[in-house]
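Note that this complex is displayed minus one protein chain, with the remaining chains in position.
Chain IDs A and B follow the sequence of writing; residue 1 opens each chain.
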Amino acid sequence: MEYVIEMLGIRKEFGDFVANDNITLQLAKGEIHALLGENGAGKSTLMNVLFGLYQPEAGTIKVRGEEVKISDPNKANDLGIGMVHQHFMLVENFTVTENIILGSEPTKFGTINIKEAAKKVQKLSEQYGLNVDAYAKIEDISVGMQQRVEILKTLYRGADILIFDEPTASLTPQEISELIQIMKRLISEGKSIILITHKLKEIMDVSDRVTIIRKGQGIGTVTTAETSPDQLAEMMVGRQVVFKTTKTEAHPKEAILEVHQLNVKDNRGVDRVKDLNLTVRAGEIVGIAGIDGNGQSELIEAITGLRKATSGKITLKGQEITSLKPRKITESGVGHIPQDRHKHGLVLDFPIGHNIALQTYYQNPLSKGGIIDYKKIDKLAETIIEEYDVRTPSAHTPARALSGGNQQKAIIGREVNRDPDLLIAALPTRGLDVGAIEFIHRRLIEQRDKGKAVLLVSFELDEVMNVSDEIAVIHDGHIIDTVKPSETSEQQLGLLMAGHAVTKTANKVGGE
Amino acid sequence: MSFMDVLYFIIPSAIFYAAPLIMTAIGGVFTERAGVVNIGLEGIMIIGAFISIIFNLTFADSMKGWTPWVGLVVAMVVGAIFSLLLAVAAISFRADQTVTGVALNMLGLALAVFSVKMIYDKGQTDSISERFNRYDVPVLGDIPVIGKLFFHDMYVTSVVAIVVAFVAWFVIYKTPFGLRLRAVGEHPIAADTMGVNVTKMRYMAVMISGALGGIGGAIYAQAIAGNFSATTISGQGFMAIAAMIFGKWHPLGALGAALFFGLAQSLSIAGASIPYVQDVPEVILLILPYVLTILALAGFIGKASAPKASGKPYIKGKR
Partner (left out) sequence: MSNRLINILVPVISVILGLIVGAIVMLVSGFSPVDGYAALWNGIFGDSYNIGETIRTITPYVFSGLAVAFAFRTGMFNIGVEGQLIMGWLAAAYVGQAFELPTGIHAVVAILAAAVAGGLWAFIPGILKAKLQVHEVIVTIMMNYIALHTANAAISAISGGKEKTDKIHDSASLSSEWLASLTQFSRLHWGFVIAILAVIIMWFILEKTALGYELKSVGFNKNASEYAGMNVSRNIVLAMVISGMFAGVGGAMEALGTFGNMMKLNAATGIGFDGIAVALLGANQPFGVLLGAILFGALKNGGLNMPNAAGIPTEIVSIVIALIIFFVASGYLIRLFLERASKKKGVQKVKGDK
């Protein structure tokens, strides 16, 4: 096989931490090669080594058979390596063309020759079917188009080896299928692609071969056609993975949360939740399935009091809580695991103990007459740390120093400890490893079994399918259907999430 | 005084007072566009004013009319070198940019006064003999009304300042250097992945601001003050920052804001002899630039947004 890239025995350390240890990856000409691993397995580190952002401590890199030292991104560019970053590297108030030419601007009498550059951009866009407006400002174009600008950036510099870093993370299903078409077109034009992902489905759909890494170690390379999702998952995690969470039948009782004809606007004044109705009863888990950006965040913010509803009614145990202050809502029995734990869930610079008191610090017994009793806070924290298996040196350790899984366990411990009647869990397992995911799923089911109401929001279909007792599919601010996991399929859910009301004949994903 | 007489008096005076502000504010535009907040412009102006006066007093006999111009160049070079302190601390050592800027102001003032006392044994220098002079601009000065408003009794330094503002606009918006500068201030990681050297760009931006701030100080000292003491520059650097913000981080905006602040300054000094203006309490004119800047920041005067990465040190590999 003819290799365009060979990374042999790569080792990269950050202080005491070994991010990559003896990893080998070989990219054949004209293939789509997937790089698979869990979050934190070292995928991005490896690619940043290839792209010249990091220097490896050991190992060699060969490009088209010749050993090279890639000292910076410029060198990578010269070698024809381009990277499509997960978090787009685009200057928002620049135009598409300005972003693309940055760093290698064509000039005329010392000034930037923007016209010629735009012409070249337009031509490339047409050649690869990217459909990008060279003069549009980045802040005005869709996420999908921004990604295509990222691709153009590499093509403009003449890259023929493209690295895609988790390219589907923020795309809609339709944009994903478009991206797959684009990748295939790139291959047919003679490019080679490395695809970084942790989504097994994509790998099966699009890749030719897969290299798997786990905890910084290279596990091996397999041919996609000769493997199965189960085998890949086992290689990625290091043990057999139970995709199914075991749980008993739910016994829902009285309604706890009732949302009636709710309307909510986002910060820009756009309607995000539209006449939405939803009920969550005691003793059941309702999962909200949907693609990111269909009103989930605004719905939860409205329920928890973080955002005012423009109209409609929210009740908790029959009491109206619409647009009350967040603290009032918390006190009336709502627990909330926010979707972004670093931004909303924790004060990272506070000790983990302080974080556990984040909603109750002012209440008796933690506080009396405005004076805090930090001994009692520590005691409470130690109980929760023990009970929820939060791995931390002590309650005084800053939350920042804990791993994502342990941070999330602390948040869940804090919320559940307040014994809320309604527990809202927004993307509770995002970015966590498999062990932590299982732990969190068990805790959610445990709450249900105690007779609490649980509202789960997730972008991951298998999570919604496995954990929920009832699935409410959200699209464009509406709940367009409510289904039982046992009576539906992933395919059917996918259709609903894309906005297709289910008819018996609908069976094609992505078609309008 | 008739209305036109007032204008003939006040407009040239406003441009005169604006020149150092324009220079320094443009310097501020360069650093902030590259993502470095330069609170230290006041200190840089002090150093520029100080060095130009020392130079002027020392070399006036041999250089005659050229002295203030050479003084300007000296102030430019010294200002750029002085600003390196900010660059090294804030860019290389990741020091807080605001704190470092404050330190720069303190150091500038202390160094300048210390040196003056050491050299002259007193806190204030003598007045310089070779100052910037006024000229009537040929041809343009003969245009009726406009000629008398803008081209009579004109300081060449003011013309230079206005030209610099336009050059800055050209550099920032039309050249590869400017594109990279703005990219570094908006999204340094993106610029880095495109092969732009973030550190180098930021160093250059800070040194340009040092050079322009130094010139600004030297113009103030050699055209307006005529000597140097601890209070020669008191607030001009901060007013330049205000002009930069009021001008929405745009060179021509900063030019306009500086001209406007120059007008306020000249009115506050000469206002007592001007009808209507003499009824306005002096304090209103003195605080006007600062109040307007706060209003501009609050979004009451159009929406302005600072470069996104401004004030944040860039740490490679952290994302």
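In the analysis below, a residue touches a chain if its C-beta (ideal position, glycine included) is under 8 Å from a C-beta of that chain, and two chains touch if they have at least 3 such contacts.
It should be emphasised that the depicted structure is a prediction, and the values quoted were computed from it without experimental measurement.
Undergrad: Considering the full assembly, with which of the depicted chains is the omitted chain in contact?
TA: Checking the complete complex, the chain left out touches A, B.
Undergrad: Touching the absent chain in the whole complex: find that residue among B:128, B:208 or B:245.
TA: Considering the complete complex, B:245 is the one touching the chain left out.
Undergrad: Considering the entire assembly, which residues of subunit B contact the chain that has been omitted?
TA: Output for subunit B: 37, 39, 85, 89, 93-96, 98-100, 102-107, 109-111, 113-114, 117-118, 230-231, 234-235, 238-239, 241-242, 245, 281-283, 286-287, 290-291, 293-294, 297-299, 306.
Undergrad: I need the residue numbers on subunit A that touch the omitted chain, in ascending order.
TA: Touch with the absent chain occurs at residues 304, 306, 325-327, 329-331, 336, 338, 343-350, 354, 358-359, 361-362, 367, 370-372.
The criterion applied here is as follows: only the chains that are shown with their structure count from here on.
Undergrad: Going by the contact rule set out above, which residues of subunit A touch subunit B in the complex?
TA: 48, 51, 53-54, 72-74, 77, 83, 85, 87, 89-94, 98-99, 101-105, 107, 110-112, 153
Undergrad: Tell me, which parts of subunit B touch subunit A in their complex?
TA: Listed in rising order, the residues are 170, 174-176, 179-180, 182-183, 186-187, 189-196, 308, 316-317, 319.
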